[in-house]
Structures are given as C-alpha cells and as structure tokens.
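Heads up, one of the protein chains got dropped from this complex, but the rest are sitting where they should.
By letter and in written order, the chains are A and B; residue numbering begins at 1 in each of them.
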Amino acid sequence: MSTHKISVTVNGTRLEAQVESRLLLVHLIREVFRLTGTHIGCDTTHCGACTVLLDGAPTKSCTVLAVQADGRNVKTVEGLEQDGKLHAIQDGFMQEHGLQCGFCTPGMMMTSCALLEHNKNPSEAEIRGAISGNLCRCTGYVNIVKAVQHAAAKLR
Amino acid sequence: MATENEGTPRTSADVCGMGHSMKRKEDPRFIRGQGNYIDDIVLPGMLYMDIVRSPFAHAKIVKIDTSRALKVPGVLAVITGETLAGFKLHWMPTLMSDTQMVLPTEKVMYQAQEVAAVIATDRYAAADGVEAVDVEYDPLPVIVDPYKALEPGAQVLRTDKPGKKDNHIWHWEAGDRAATDQAFKDAAVKVKEHIYIPRIHVASIETCGCIASFDKAQGKLTVYMTTQAPHAIRTVFALVAGHVGLSEEKIRIVSPDIGGGFGGKVPVYPGYVIATAASVVLGKPVKWIEDRMENLQADSFARDYHMDTELCADKDGNITALRIKTVADHGYTDAAANPSKFPAGMFSICTGAYKLKQAFTEMDAAYTNKPPGGVAYRCSFRVTEAAHAIERIVDVLAHEMKIDPAELRMKNFIGANEFPYKSLLGWEYDSGNYAGALQKAMDMIGYADLRKEQAEKRARGELMGIGICSFVEIVGAGPSKQFDILGIKMFDSAEIRVHPTGKAIARFGTKSQGQGHETTYAQIVAEELGIPASQIQVEEGDTDTAPYGLGTYASRSTPTAGAAAVMAARKIRDKARKIAAYLLEVAEEDLEWEVGKFVVKGAPQKSKTIQECAFAAYTNHPQGMEAGLEATHYYDPPNLTFPFGSYICVVDIDRGTGQVKIRRFVAIDDCGNIINPMIVKGQVHGGLAMGMAPALLEEITYDENGNNQAGSFMDYLVPTAMETPNWETGHTVTPSPHHPIGAKGVGESATVGAPPAIANAVVDALAHLGVRHIDIPITPEKVWNILRDKGVAE
Partner (left out) sequence: MIPASFEYHAPTSLPEAIGLLGKLGQAGEEAKILSGGQSLLPLLKLRFARPGHLIDINRIPGLDYLKEEGGVLRMGALVREAALETSPIVRAKYQILIDTAAVIADPLVRNQATVCGNLAHGDPANDHPATMLAIGADVVATGPKGARTIPVKQFFTAVFTTALEANEVLTEIRIPAPPPGSGGAYVKLERKVGDFATAGAAAFLVIGGGVIEAAGIGLTNLGPTPIKATDAEQFLKGKKPDAATFAEAAKRAAAATAPNPDRRGSVEYKQNMARVLTQRALARAAQRAAGGP
C-alpha cells in the first residue's frame, strides 16, 4: 500500500508526516504529532470527543482521513491558549465548573469556540443545539451551557 | 458531632475550607488538553494489544488458528487460553469469589467474550491481526432469560464447576417473611407490580484500558490502568499471579487521569490480565485500549433486576408492609463488585423513607449467556434498583387509592425526630428529614398549581404528569464488622505531610474520576488546619505512594477518605498544638485554636500560625519529640451515611408520537454538610442526566441467540444536550451525626432518584386512564402503545 507525504498546519505550525491512506486524522494528531488533548470516545462517529477545527469548522477528526487534511489548517485544544493567555472558552469552563473528568472537554470547547465565532450571543437553545454532537456523561450539560454563556459575555 | 454548615463558610476565601465553591485545582490541565489519560501515555518500546472476540453467546471453541494473523506485518504474538493455561492464568477469581475466564480453553459464554489477543507494533497492525485470527466455533444452545435459566432441568451453563447442576448462583433474603406474609393477608389494600430494570451500561466517554509494563531486570510490574480501586487491584494481582512470581511489593498500579468511572472501572477485566501476561512474556510494555463497541458489549453492565414488588396499606393509606421477590440476571459469572457479604449490595434499603410495620425481600441470582457485572453505573450497590422498586410501588398505591402521591409520602415518612432510625431490614439510618426535602421540592416547583394545571389539561384531553421520588441513599461502605471486598476491609485512608514552609501534601486511598478530590480533599484539610486549600497538593492513584484504600465508587470517598483526612489533620493539629505550646511557653490547655493559628487564651497577641508550627517541626521542635509534621489515618466508619432527597418531574406527552418531554425537573438533595457547593451541584446535574438516560433512552437487550442489540452508540442511546432538560437544584442540610464533618457523600444520589421521578411522572400522566406501571426505558413506542390501547392516540 502507498503512503502519502502530507503537510498539515496544526495550531499555526506546519507539521509533516508520511502516512498510510487509512490513518485517521485523530490518530495523526494524537499518535504522530503527539497532541493528546484530542480524545477518542467511540467508534461510530457519535461522541464528539475527537472534535477539532478543520479550516475553522468543528469536525469529528475520527471521521476524516489524515490525507484529507493535507495542506489544510487544524486547530486543537492545545491551540486555544495564546501567549500564556487562556481563551475565553477555557476560562468559562473553569469558572462555571463545566467539566468534571475532563475527557469530553477539549471537544466541547472546540465546538463552543467555533459557535462563538459566528454567534456572539447564543441562546441556551442555540448552545445546546451546537453541542448536540458532543456527548458528556459527567456534567449533565447545565454547567457547559453556563460556561459557553460565560465565554460569550467575556468576548462581547 | 458536627453541626450544620448552612450560611457563610467559617474560613476565609483565602483558606477556602468547607462551604466554598472553590474553582477546581484539576481544571488547569484539563482545559489545556494536558490531562494524562491512559491512552496518552507512551512508554519506550511499547506494543499494542487488540482482542479477538466471540460472535457467539455460547459455543465450544473447536480451533483457534493464528497462522494468518502471525503473518500480518507488525504482529508479534497471539495469546490464547492455552498460552495462559500454561501459567494457570486462564481463569481468575471475581470480586464475589466466583470464577471468571481470562481467555477460554473450552467454550465461550457471552457474545463479545475475549477469545484471543493479538500483540503488534502498532494499533493498526493489531486490528489487522485480530481480523486474521481464524476461530472455529461449535454453537451451543443459548440462555438469555434468567427465569428460563432457573427452571428445573435447564441446561447447565457453568460446566466448569464440578457438581453444579443448575444455573442458580445464590439466594439472599432479609426481613421477616412470615410476619410480612401475614401483614399482606390482613391488609385492606394491596398492590403488586412486576418491575423490570433492564441492563444498561455506564458508557463513560473514556473506555477502559491499561499499559502493562514488566521490567525483567527489576522483576517489577507496573500497570497503568483505568481503575477506580488501584490498591485492591494490586492485591488481587498479587493473589492471582503470585504463583508466577509476581509479589505485591513488586507490583505497582498507577491510575492516571480517568475519563469517567461510574463503577465501570472497578472490575478486573480480562484485558488487563492478558496485557500483563503479554508484557511478562514479551518483556515489553503492552498497551490495550478497548474501543467503544467492546466496552458496551463486554464490560460490566448495570441493573438487570426483575422485581416482583408488593405494597400493602390500611384503608387510610398507612403503608403496612413491603414484599419484593427479585430475579437477578448476572450473566455467566458473578463478577458484581459488591462487598463480599452483600451479594445484592445495599438492596435492603428498599424500605426507603417510610415507616413500615413489616418488610421482606428475597433474591435469586441466575447465570445466563451474557457478560458479567451488575454493579456499575452509579447504582450505589443496587440502591438504584431498590429505590426504583419502592418509589414506583408507592405511586402505584397512591393512584390505586386515589391519594395524592405527595400526601401519601408525607403521611408515611419516617419523622425528622426519629433518627437514628433502625430500618426493618437491618440498617440504622443516621439522620434525615424527608418531609423537609419533599416540601422544599414541592414549593420550588409549585406543586399545587401544577396539579390544578393537570386537571385543566386532562379535561381538554392533554396529557401532563407530575412524578415524585423521595429516596434514601446508603453510602460510605463501610464499617469493618460488616464490609469487606475479597476479605479486605473497607476502611479508607489519608496521609498528610506538612512541609517546613507550611504547605502540605495529602495522599488518599481513593481515586477520583472527575469528582474533584484534588479540590474537595484540600478544602477538608484547609478547614481543619487553616492551610490554604490552594497550598495543599492532593494525590491519589499510585499504589507505590498512596496509603492503602478501597477506591472510589458507591459514593464512599467523602464518608470514608474524607473522614480519614479530617482525623489525620486533627492528629497533625494535636502535634502542632504541642509545638505551639512549646514555642509560646504555655501549657497546651492555655491555647485556643482559631482557623490557622493557636492563640493564648486571654492574650490574643500571643499566637503561632500553623505555618510557624510547621517550620518549627523541622527546625525547633521540643526535645524528645520526633521531628516532622505528618499523620496517616485509616478510617473505619462506624456506620454508613444516608443521603436523601426529593425530586419532582413534570412531563408532557405527545399524543401523536408518544414522546415524553421533561418540562421541569426539580431536585432537592441532602448530603449533610457540603464541602464545595459548586461540585455538589455538578455531581447532582451529572447524576440526573445519568438517571434520565435509563428512564427514557438506554437499554441493552439480547435476542434469543444472545446477540447484543445495543452494542454501539448507534443503538445505545446516550443523551445529548438536546434531550437533557435544564436541571433545577436545591438542597437541605441534615448532617451525619457520626461523620467527623457531618458530610454524607452525593455522587450517586441523582442516578438513584431521577429514574423513579421520571417514571412516576409518565405513569401519573396516564393514571386517569387506568395505567399503573411502565417499565423503563419509557420509549415513545411504549407510550404510544398505551395511548393506542386506551383509545387516546392522535
């Protein structure tokens, strides 16, 4: 089987790899680039723990091939903090107790910060709809909604 | 005796003791994606393991051909039952002293059972290798119905047990059978329902896994593992693998960050043992991370109780007796993680919040061709099952007698002045105020107005229901005279050391999987010592450093390890007092403790802070006293603790589709004194979602061939933020009189209380049509079938 040389810009840095066609993007991120903040929680594209921003769009990285990301931009949770300053969404999650075990949290935050890019003042219903592809077992979602609202207020 | 901590916390925001909603110390790494979960860990030379699983629920293994798999590039070895049999590791004990296959040599007994393991250089090759292992099976008849399993003459499943002639595991009972039978005979009103709670699965977002790393040169085994009970695992490994040379001082279990446990990460899964054997044989670290379908189909399930539940009362609605007969489906072996003397867990809490005259409950456990387990998914050792039974049957009685369900409960509650209360089935409830919690819930939701609205809607043919659940929880296992797991008593521990500069490190025998121990334990110690919680480093999970404990599950951490932290801190305070007395040149009795410092009585300018005492412990301690400032405490709880609550749920039913919409859900919880209100609320929110899920969505079923019908997230329906309503919470505070800080534990209260509240609400919406009971999950189809039968479907 052929392998492919790909170049992906991850959190602003251009990274290269030689990959099998079937390598999933989430494995490229975790295993090859060793950015382990993006997590794997299922095998049927349901849980959203693997959510990253692919050219700005929140995407389940378990259902994209690494080769599809060649020449494109990927943003992971590791790219949220800039110059030692937390992103408003990270601060929101911490202030509002929007996480417990932390496993779904990176995916939740990537989806949420993409939401806030397009919607500066989302309603509760809009937030719940936006995160409906991200499963959480710990929080019961109430504080996640509050975390996003907290971040939205901070960004406004 | 601890007093209530309502109102302002005693300590400043800086010290941040009890009652502060301190932001969590574990969050900074999680929000940066720098958690250290099992699959994030990479060791040099690490190999990957993937498991071949049986498609059949019951079959003889005719042949396992590994030749194709061994030719797959990257595959190094295939381990089978025969490999392990050579080390006598193919079977292992379960936590309930039954036996469980690690890898089979004769037959498989549930679909997705582990059959062989492929070890490869990377996970992609391991997956290819798994596909290339050729197994020939000879299917055997399957038993999936526990009643059929218990019929005389049924096929014996456990052919590995010499002399075993049936599929009956054990019989358990509690209470007075004769007196209860008499009470039912004499009763004016009787109700009976068959209540089935189906199998469900915790489905924490992180699945299970481990990295087993045997260092040949040192003879030391280190296993990084998703486990809620690392020390218990270490001892089990030492007992199970002692004969192959693994000795307890050379076994280290490390539980890193865990992405949700909920009881599903307590059992010793075959994958852990196989990976360990592989590492010993190959001399390299072996990583095994199960995927979601393996997790759902093979790991410890929860519930699966068939409960014939009866309640009787006099003509005025005074409940007289409760009788429950249960068949418990355990899968092919009893691998429930119960304390050893409690095969049915704490099911005998089923008398709940009520003063009954008599009660009797019995249970028979059966083997079936399904995965083992039973105690998981925040069930608090079967309290979810018990609470569901009593709270459902109380509502059945209310509807049958046409008494308002709130009124019936209030009439029969144990009074707030009747504690400690000895229940008919042997428990001594420490404290409670059931009427108080229910009244608060009713006020918060506007109960009377809702009943008015319901009457108006009914007249228009609209279906609206109000469901109440008033539950009593029982947590904090447990006192050594009754509780042990595989013989190990269920104490828990804290080891606290204060450094010269007045900061501290505290280690525990428990293991948080998201409950916030790094924060709450620091707050407990801060409360006792006055050292700011932010300066107290909390660690758990590494058996090489943490004091021995039984782990975190069944809401036991605050009642046991939290208490240990208090006792250890007080030992430290006692020593610090001696040091302060020495430094201030007064007698110990002349000193008063104010948070963080010792003050001479009547001379407030003469004082020593805890920090000054700490420094002196290393630089200027009294002659004859040991240096240092530390203490360890192993806490043997005198009793369990009994959190409680009242939940009220309002639902509206779509007459066209049968869909149930939760309009409102109010939860009033009482977990005694609260360490961190923000964290307690979070536990309740999460528990409510995990109570709603089985009430409306989640269910594992098997067809008659033992095929799992919900083996992936396609059909095992975990709720999203769209299905989950906005939870409204409140609390009352009724401290535990025997716990050093009056705290009780709260992690599972909401999973206990939510399903009955929701089920009661749906039944209440249909009660006027004569409906008395619906088994969970209450799917739209189930509701629609009822609407159709009653002639009210759109």
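Here are a few things to note about the model shown:
We take it that contacts are C-beta pairs under 8 Å (C-beta built on N, C-alpha and C of every residue); 3 or more make two chains touch, one makes a residue touch a chain.
Keep in mind it's a predicted model, so treat the numbers as computed, not measured.
Every visible chain touched by the undisplayed chain in the complete complex is listed here: A, B. Of the listed positions A:8, A:28, A:64 or A:113, the one in contact with the omitted chain in the full complex is A:64. Among B:42, B:188 or B:722, only B:722 touches the chain that is left out of the view.
Here the missing chain is touched by one residue of B:291, B:430 or B:612, and it is B:291. Although one chain is not displayed, chain B still touches it through residues 123-124, 127-128, 131, 291-292, 656-657, 659, 697, 701, 709-710, 714-715, 717, 719-720, 722-723, 779-781, 784-785, 788, 793-794.
Think of the hidden chain as still there; on chain A it touches residues 1-2, 4, 20-22, 24, 40, 43-46, 48, 51, 54, 57-60, 62-65, 67-68, 70, 111, 129-130, 132-134.
Rule of thumb we're sticking to: only the chains that are shown with their structure count from here on.
Computed from the mean C-alpha positions, the centre of chain A lies at a distance of 29 Å from the centre of chain B.
Taken in their complex, chain B has these residues touching chain A: 23-24, 26-35, 37, 39-40, 42, 123-124, 202-207, 257-260, 262, 291-293, 513-516, 678-679, 681-690, 712-714, 718, 720-722, 724, 726-727.
Those residues of chain A that touch chain B in the shared complex are 20, 22-23, 27, 30, 34-44, 46-47, 49, 76-78, 80-81, 86, 90, 93-95, 97, 99-106, 109, 124, 127-129, 131-145.
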